[in-house]
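Excluded from the complex is one protein chain; the other protein chains are retained at their positions.
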Amino acid sequence: MATVRLWTDDQVQKDPAVKAVFDDIRHVRGSDFVNNFWRALANDATTLKRTWESLKVIMGGDGPLDPLTRELIYIAVSAANGCSYCIHSHTAAAKQKGMTAAQHMLAIVGMASETNNLVNAMQVPVDREFLVGE
Amino acid sequence: MATVRLWTDDQVQKDPAVKAVFDDIRHVRGSDFVNNFWRALANDATTLKRTWESLKVIMGGDGPLDPLTRELIYIAVSAANGCSYCIHSHTAAAKQKGMTAAQHMLAIVGMASETNNLVNAMQVPVDREFLVGE
Amino acid sequence: MATVRLWTDDQVQKDPAVKAVFDDIRHVRGSDFVNNFWRALANDATTLKRTWESLKVIMGGDGPLDPLTRELIYIAVSAANGCSYCIHSHTAAAKQKGMTAAQHMLAIVGMASETNNLVNAMQVPVDREFLVGE
Amino acid sequence: MATVRLWTDDQVQKDPAVKAVFDDIRHVRGSDFVNNFWRALANDATTLKRTWESLKVIMGGDGPLDPLTRELIYIAVSAANGCSYCIHSHTAAAKQKGMTAAQHMLAIVGMASETNNLVNAMQVPVDREFLVGE
Amino acid sequence: MATVRLWTDDQVQKDPAVKAVFDDIRHVRGSDFVNNFWRALANDATTLKRTWESLKVIMGGDGPLDPLTRELIYIAVSAANGCSYCIHSHTAAAKQKGMTAAQHMLAIVGMASETNNLVNAMQVPVDREFLVGE
Partner (left out) sequence: MATVRLWTDDQVQKDPAVKAVFDDIRHVRGSDFVNNFWRALANDATTLKRTWESLKVIMGGDGPLDPLTRELIYIAVSAANGCSYCIHSHTAAAKQKGMTAAQHMLAIVGMASETNNLVNAMQVPVDREFLVGE
């Protein structure tokens, strides 16, 4: 259960600033469905707009990474941060974009976390070779 | 400074189990350089071998993700976990593999961490739509 | 579901050390309601007492930060640590203390987490200017 | 050592998009000093601009929380996330804004992290009372 | 709800590679019950086999730490990482192995997390004395 109100479509209609963002989400995604993350953020129109504008560019705009790879990176970070909602919502997005490499990504996430902790526990110093030329 | 001994090549030569893994690392990578992570793990030949065998398959074997994308996911998880050594070593690996999308990946990592925390702080419930069909 | 027993009031009554802490919680808070955190800690009277004595001083005692600001900091840390229970319980406490700045705090938590991860991913060195004069 | 180039002022001068952000940072802060975080982000003008615009509003704009309280929350989250650079830079900012409550904030950060982990380890269920009325 | 399919015993029977691992889990544990973690990993037979082989050695093989101490360390890390499933499954395993020190371990986990964060927030430098002789 959220600690903030989740805005219904009726409530959204009455707030022009929130409505403008919701309209853009629906337009960009080509779908009427707006998930709870945005309904929770609607309590603060400034953060709602800023977050959507950023996400639209980073996940949907042009760039060297294809949309599906972006989702895999998003899921990997969300798993490391333990954000259940984010894993569910971005796994759904990745499936829509044709994800077939989920299992491979999982293996990398698991392996990275294991070696991250081994390195931490042993406090391995960075090799000089990794610091050259920057 | 490490909390464990970092094995020199001389020390590695005297332990057949450790030497076998170091030989394979050099062979697979086509380079004489073996970084500190493996020199720290050498204190426990079983974990050394298990970790190398796993990493060899996950990061270097066949699979639906290309080698560079694997490194990007590895760096993203390491950043989320705050592992300085891992970020340095896998950024070096990604540069060798021709990374040009570092900045884009960074933006995704930053954005994912921001929304992960917003979701956590508001305890947003998972939408029913994300749970359908599994 | 907890991995430990949650003590009922009947069970609390029969253990003088636990009862003493529960009595003080009720007295200090001016309410009969004792939340599950304390009912779980009751399995270890020493940790129960130590935790309550510390929390009473830090969150309720005198100090340069007002009670509501303390709750905001508590929620921010709990969000970063992904502790769902703690976010719920301290959001409830903050609402009782008149929280009106929840959305602003959320934006800071999100922003801090984003820049934390950007800094980690790029391994930005600390500026000399930040180290002067300590 | 950073994994990306830290832009010098000379390099900044030659890139109009980066220069515009650096000029604004200097103007808003009333100081010529631009710290390494921005010099690292300069490698990606879009993320640089987006991050600065967000930070300017959240940490410097109007809002229900005073500037010092915002810094305390920022430091608390950075400590929980273990971001050394961020702790240094925002502690410097907080000192400039007259921080006197550092020790109190530290005690809250420590206490919150302790109870976060106790709750996690025992998997304490959220009390019904915390879910009423939302 | 999982983001991947949880394999039923019927589905396991039809995949020899998965069946071989499930058979070994049942044989080693002396029980027909195979928990959801393995049913989720079954979607990737390579990761399933690798994870089980590693876990079998680390948690069940010979070594200087007794089986119960291993479980306590496992739970402690899982609490620090906030993994609810892992805490539940390894607490169940620890109870089977006769855990009586749960409360003491909890106190250590809480205390360690508190001092970890205090140290982070103050950026305490490592004493020279701790670096001698390695």
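Structure notes:
Letters A, B, C, D and E mark the chains as written, and numbering starts fresh at 1 in each.
One rule holds for everything that comes next: contacts are C-beta pairs under 8 Å (C-beta built on N, C-alpha and C of every residue); 3 or more make two chains touch, one makes a residue touch a chain.
The structure presented is a predicted model; accordingly, all values stated were derived computationally and were not measured.
Within the full complex, the chain left out of the display is in contact with A, B, C, D, E. Residue-level contact of chain D with the missing chain is found at 82, 87-88, 91, 102-104, 106-107, 110, 117.
Listed here are the chain B residues that touch the chain not shown: 1, 3-4, 43-44, 46-47, 51, 77, 81-83.
Residues of chain A that touch the chain left out of the display are 75-76, 79-80, 82, 84, 87-88, 105-106, 109-118, 120-123.
Rule of thumb we're sticking to: only the chains that are shown with their structure count from here on.
More than half of the contact pairs of A-C, counted by residue number, reappear in one of B-C, A-B or A-E; that pair is A-E.
Separation between the centroids of chain A and chain D, computed from CA atoms only, is 20 Å. Computed centre separation for the pair chain B/chain D is 27 angstrom, with centres defined by C-alpha atoms. Residue positions of chain E with contacts to 2 or more other chains are 1, 3-4, 46, 82, 87-88, 106, 110, 117. If each chain is drawn as a node and touching chains are joined, the picture has every node linked to every other.
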